[in-house]
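For this view, one protein chain was removed and the others were kept in their places.
Right after this comes subunit A.
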Amino acid sequence: MSASVSPASDGEKVVFYLEKDEHAHAGSSTALGFWLYLMSDCLIFAVLFACYGVLGRSYAAGPTPKELFDLPLVAVNTAMLLFSSITYGFAMLQMEGGKKWGTLFWLGVTGLFGVAFIGLELYEFNHLIHEGAGPWRSAFLSSFFTLVGTHGLHVSFGILWLVVLMIQVAHRGLIEDNRRRLMCLSLFWHFLDVIWIGVFSFVYLMGVLG
């Protein structure tokens, strides 16, 4: 106790330092906060995966994954999402180089791959529903549509976000705020590709395997 008071008794002025500047860097805290959001999103998908894992074999005498899934279509879809991941990476590299139009170009390419992914997924869903294999048919199909549909919704909102950011970048350039937003969207976009790895492995490939 006395030790901590002694410097003052020497006549020295007691000064307190804060370990860190209280005015934290906005970009840094945003990155951590956005990461925490992604982790909570990850839990949503974990629950949907668990749901599919439990219900995925309850066909109710209806069609099985082997009869329904079209693997070449899924392979093309997977490629679309993987290409969109790498093109988003190129957009981030252009952004770090401070090239506004290069960033916009690669964001545009990313968006087109995203639209192609969603288009193929809607085509698949439409095809399934026309075959009478809609989400009401069996527990397997309910959990399938919920899991894959939730992922598709995420990608759709990702595309919407991408378009909004392209407008922002086109109007205001690569300002600090836009860089931070692009960084968050890059985490979101790559995260959705990670979820898709689980979808094509656990749902499509394992499903066709029987």
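What to note about this one:
Everything below uses one rule, namely that a contact is a pair of C-beta atoms (placed from the backbone, for glycine too) under 8 Å apart; a residue touches a chain by one contact, two chains touch by 3 or more; residues count from 1.
The rule we apply is simple: contacts and distances are computed from a predicted model.
Only one of "ABC transporter substrate-binding protein", "Multiple sugar transport system permease protein", "Cytochrome bo(3) ubiquinol oxidase subunit 4" or "Ferredoxin" fits the UniProt record of the hidden chain, and that name is "Cytochrome bo(3) ubiquinol oxidase subunit 4".
The residue touching the chain not shown here, chosen from A:W35, A:W136 or A:F157, is A:W35. Even with one chain removed from view, subunit A keeps its contact list with that chain: residues 25, 27-28, 31-32, 35-36, 39, 42-43, 46-47, 49-51, 53-54, 71-72, 75, 78-79, 82, 85-87, 89-90, 92-94, 96-99, 102, 109, 183, 187, 190-191, 193-194, 197-198, 200-202, 205-206, 208-210.
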